[in-house]
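Here's a slice of the assembly, chains where they normally sit.
Chain naming follows the written order as A and B, and within any one chain the residues start at number 1.
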Amino acid sequence: MHRFKVGVLGATGAVGQKFVEILDAHPWFEIAVLAASERSAGRPYGEAANWIGSKPIPRTVADMQVVEATPGIDCDFVFSGLDASVAGQLEADFARAGYPVISNARNFRMQDDVPLLIPEINPDHTALIESQDWGSNGYIVTNPNCSTVGLTCALRPLMDAFGVELVQVVTMQALSGAGYPGVASLDALANVVPYIGGEEEKMSTEPQKLLGRLVDGRVEAASFQVSAQCNRVPVLDGHMECISVKFRGDVGVEDVRRAYLGFRSPIASYQLPSAPKKLFQVFEDPRFPQPRRHAEHGNGMVVSVGRIRPCEVLDVKFVALVHNTVRGAAGGAVLNAELLIEQGYLKHRKVDAAALA
Amino acid sequence: MHRFKVGVLGATGAVGQKFVEILDAHPWFEIAVLAASERSAGRPYGEAANWIGSKPIPRTVADMQVVEATPGIDCDFVFSGLDASVAGQLEADFARAGYPVISNARNFRMQDDVPLLIPEINPDHTALIESQDWGSNGYIVTNPNCSTVGLTCALRPLMDAFGVELVQVVTMQALSGAGYPGVASLDALANVVPYIGGEEEKMSTEPQKLLGRLVDGRVEAASFQVSAQCNRVPVLDGHMECISVKFRGDVGVEDVRRAYLGFRSPIASYQLPSAPKKLFQVFEDPRFPQPRRHAEHGNGMVVSVGRIRPCEVLDVKFVALVHNTVRGAAGGAVLNAELLIEQGYLKHRKVDAAALA
């Protein structure tokens, strides 16, 4: 396969760096453009980015010159790791200029004609692309908030098998979710912060869109209620979620366990490079999953589930763990792009360089 | 007032050390005996105890010789910081030998004739002492599990004002709750362990006894349901609890806030030295409370409440913070003893040393 040339918007930030790390080893994609703010433009990426990962900055990108994130860059499509404060304007600009935008930002997630996408959960929602009209071939596809991803994946098999009515979730979220510099160490070390701005709202509304049905080209949101309480804890990577669910019928612990073990991904046959063999890893040891030990499993794309047990208030409670910067951000967006290619939405782009110049 | 001579059982352990720290500065009590296992007996306390606190070991006790924890020690009553593996036998032995035993261990908590006591919550439950029969003047009084304390205190004003039907609680508990050496650092650092053996069971059953009514000399347990999910997080002191409550009637956020602000402690008039002026500290800043910042407030005896807001699934949700080794353990037991003195249950004891010898 001829590799796709991709641009990364917001390439120097925390999410942008994760995009770079994942794309560097990707069989289908090739980083063609690293774009960031005017301040970084013109500098080598290795200098402009304060590389925070524990793997080395890929040699192939360290010397690439960062360009300003404006339409006109030469690539087949863009990944956006832009901050929400600028993503609204810039992503629209790119879409209008004809670029497919695979975004991790929150700005367009809840817009009716924009897919909010997790390939294993709602691959058919990409059909919304067809109702977008940017006056060009461009469009926007988004992935959910990092903590939403864990919850929504965990709900999918339960909803399919039993129907879900009520959901209580309390998160313990990693520091990397706040970007860099993010949380001050005096707030983080040996502490819990019981508040993450905007997070609970996202967790209460995004899952219903993700788990909604596509009817006549629109998403009919699923109708369950979610109550979320979000906490920041001193963990590097991996959001833990304590979840309790009330089902539409009579459902027990064994039913839930079987639902996870028996889950068939609707995209299993596509063989997408970033898709884990199994979406769920189910633990029997009551001490597991744990972020330090298990967040990296399945290259950070698996959702780990454990401690499935009866709930005295709703029906069943359990714990889920998701890698927030991989499955919950850059890795999820890359998988979205893979799905779009499989479905024919992403193609090599003929850029009329002259016209853009 | 003539000071009471107290013995501390399990004095070298983590809870025992907190007893020593609190008692050292106490106006009513004087440490007469430091008792521990045979292994520590005969050694100076400063040597036998691997002092883990951040305040210096009190000079007055550093050189005291540790004795074996067996009845016969010369004191008015004993505090027990014994491990559950030995507390069942030893506390019964002390009670039979005529000692009042103010215990932090779990062994007798749910026994019908043993008070499970938080002075601000159920001071009248001490009446159960009268139905105990150890063939002596001895008796046992217990305080609840550390995480139960935070939850139960938080529920009291709500139950009084509105009635409580369902409770969801997810805890993020400090490392000090596991004693010393407790949790291995490779399990604790930058990690969350979603399991604490026995903790969820305690949180699901102890609150109903604590909030039960005393009827004809017995406690009629309150009838609400509690679902608990308990996690260990890398925090030194202070258990955080995300709580969601369904009430018996129509109750809103402002009602709950007023219930905390207006709470009148039933023991306010007693002026007990360890009782905080106000049991509750209510935060409006959504980032608060936090364990590192607020666990020590009110000398660790205050319960902090914050983020009171509507719950999409039950009625109202909020966060509570309790200092697990003070209010949730040694400090709570000391306050229990103060209440027992005020109520006339604890008296200076005439020990017939000859008879015991």
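Note that a contact is a pair of C-beta atoms (placed from the backbone, for glycine too) under 8 Å apart; a residue touches a chain by one contact, two chains touch by 3 or more.
All of these numbers come straight from a predicted model, not from anything done at the bench.
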item: Subunit count for the whole complex, all chains sharing one sequence, 2 displayed; value: 4
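Keep in mind that, in the parts below, only the chains that are shown with their structure count from here on.
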item: Separation of mean Cα positions, subunit B and subunit A [Å, integer]; value: 43
item: Residues of subunit A defined as touching subunit B within the complex; value: 166-168, 170, 172, 187, 189-195, 204, 225-227, 229, 231, 233-236, 240, 242, 244, 246, 286-293, 306-307, 311-314, 317, 319
